[in-house]
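Report on the following structure.
One chain of protein is taken out of this complex; the other chains stay put.
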Amino acid sequence: MGTQKTINSLQVFLTEVGDISYFAGRFFTDVFKRPFEFKEFLRQCYNMGNRSLLLVGVTGFIIGLVFTLQSRPTLQEFGAVAWMPSMVGISIIREIGPIITALICAGRIGSGIGAELGSMRVTEQIDAMEVSGTNPFKYLVITRILATTFMLPILVIIGDAIALYGSYLVENIKGDVSFQLYFSEVFSSLEFGDVIPSTIKSFFFGFAIGLVGCYKGYNCDKGTEGVGLAANSAVVYTSLLLFVIDFVAVLVADLFYEL
Amino acid sequence: MKKNTINSNAVITIRDLKKSYGDNYVLNGFNLDLYEGENLVIMGKSGSGKSVMIKCLIGLEEHDSGTVIIMGKNIDDLDHDELDELRTEIGFLFQGSALYDSMSVRENLEFPLRRHTKKFGEINDASPLVMEALESVGLARAVDLMPSELSGGMKRRIALARTLILKPQIILYDEPTTGLDPITSKEIVLLMKSVQEKYKTSSIIITHDVDCARAISNRMILLVDGINYAEGTYEELVEMEDPKIKAFFK
Partner (left out) sequence: MKALDKTTAQKIKLAIFVIAGLSLFILGVYLIGNQQSMFGSNARIFATFNNINGLKIGNNVRYGGLNVGTVKGIRMVNDSTIVVDLTIKKDALGYIRKNAKAALGTDGLVGNMIINIVPGSEEIGLLNAEDTIHSYRRITTEDMLSTLNVTNENAAMLTADLLKITRAINSGEGTISYLLKDSTMALNLEQSIRYFRQTAASTSKMISHMDDLIVSLNNKNNVIGLLRDSVTANQLKSVVSNLETTGNDMNKLVANLNATVTRAKEGDGAINYLSNDKSLVKKIDTSVNSLDATLHNLNEASIKLNENLEALKHNILFRGYFKKLEKEKEKQLEKEIK
């Protein structure tokens, strides 16, 4: 019984992974085919980029603030408060900024896509598009995946900047560090080996959020329950996938840039 | 009955259509001919495969076997672009209207036009076409509303306007009166009739609403156990003694 159950769940898991891979494959074959739904792409960019900005900004700001406040006492004990900008800079740019932003977006954008496409599937809007001669995969899925892929890195960069600003505020108030000193310290400790991999990683994060959200919504089960499930599992699967990508990205970055 | 022969007047011909989900055969050798200018009503219990049939017809679902010929073209032989082109000649009114929630009524109506430049040429201003379609369903005033601001009956009419904007030769109605109150249902049926007169369309209407069927049908097919169980006019079917048929007209 136990092994049968394991085999079954393994089968379900593998089917899911296979389906997502197939879905991603369809994305890559269709993305270069005409016609391009450029207007819809822009609309989605606006929805995902601008509309997430406030959330990402507030989160980034608080993370920068809290991170600095939390690590300050420890550094103070070592008499190394002067290292704060470098430490905060490196950890935010390399890891915290991308992963926090991506998780926030998985919650906001991923579930949004899952629910939107799911309800469109349930209410036959996707069928209606198909029937009216518009390829819904191109119109709905490709635009969304592209939008998340391109918007997430920008959100990450802005989130990083805001987080660093939050950290600077703490340093400024507690340690009387000037704006110029803080940021020149931050940038003197950073290298391209920090910025480039984390930016590339952000593209993959964005792609994962769009892909899983669209997959879950597009293949939603009929019924209201299906929509909720699609939105929910989009977030769960995306969050998991984000950490896997993060892990792989660190390994790969390690190969290219010596740490 | 001229079974298994293709009538020259037929715009749609279905022969021996089979479709199953797992071991469950929903359609088991269904046949149908739709002649030019007629309103064909297909009746059946819910779950009898009416919706599946109509979706196989337009290529939303793949059928297991059988042939579907629309306006002389076998849909199995068409690639995606050709199928899209054929679909401009077919309007489909969905059960739940299926208006795009995120778009206004105007954008909903413009949507089918955006990929059909072949039929209409390059459209610089879709407004006249949108207004024309809206006027034929009597809802020109709703042009800037969002679908969430519309009542069920209005949604149905806007959906009809959306199918009409491509000026199709065939309209497929999937349960056009479900979920509407009797008065609104009657309005929709009247609207369907006027549309048919105006646009000279041939229609397949799927319904389990007997009143609607009587009002609109030229001919009816009863879909029972996955096959066309009985065919004829409304009056002919009412007269039949078969208990399975009688069950529909109680």
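When the chains are written out, they are named A and B in that same order, and each has its own residue count from 1.
By our rule, a contact is a pair of C-beta atoms (placed from the backbone, for glycine too) under 8 Å apart; a residue touches a chain by one contact, two chains touch by 3 or more.
Everything numeric in this text was worked out from a predicted model, so none of it was measured.
Colleague: Of the listed residues A:7, A:82 or A:244, which contacts the missing chain in the full complex?
Modeller: Missing-chain contact among the listed residues: A:82.
Colleague: Decide which residue listed in A:31, A:65 or A:190 touches the omitted chain of the complex.
Modeller: Counting the whole complex, the residue in contact with the absent chain is A:190.
Colleague: Identify the residue among B:64, B:144 or B:181 that touches the chain left out of the display.
Modeller: Considering the complete complex, B:144 is the one touching the chain left out.
Colleague: Which one, B:106, B:186 or B:219, makes contact with the chain that was left out?
Modeller: Considering the complete complex, B:106 is the one touching the chain left out.
Colleague: Name every residue on chain A in touch with the hidden partner chain.
Modeller: 42-43, 45-46, 49-50, 53, 78-80, 82, 153-155, 157-158, 161, 183, 187-188, 190-192, 195, 199
We take it that only the chains that are shown with their structure count from here on.
Colleague: Just how far, in Å, is the C-alpha centre of chain B from the one of chain A?
Modeller: 42
Colleague: Hey, which residues of chain B end up touching chain A in the complex?
Modeller: Touch list, chain B to chain A: 55, 58, 60, 80, 84-85, 87-88, 90, 92, 94-96, 98-102, 111-112, 114-116, 162, 166.
Colleague: Using the touch definition up top, name the residues of chain A that touch chain B in the complex.
Modeller: 35, 116, 119-120, 123-125, 127-135
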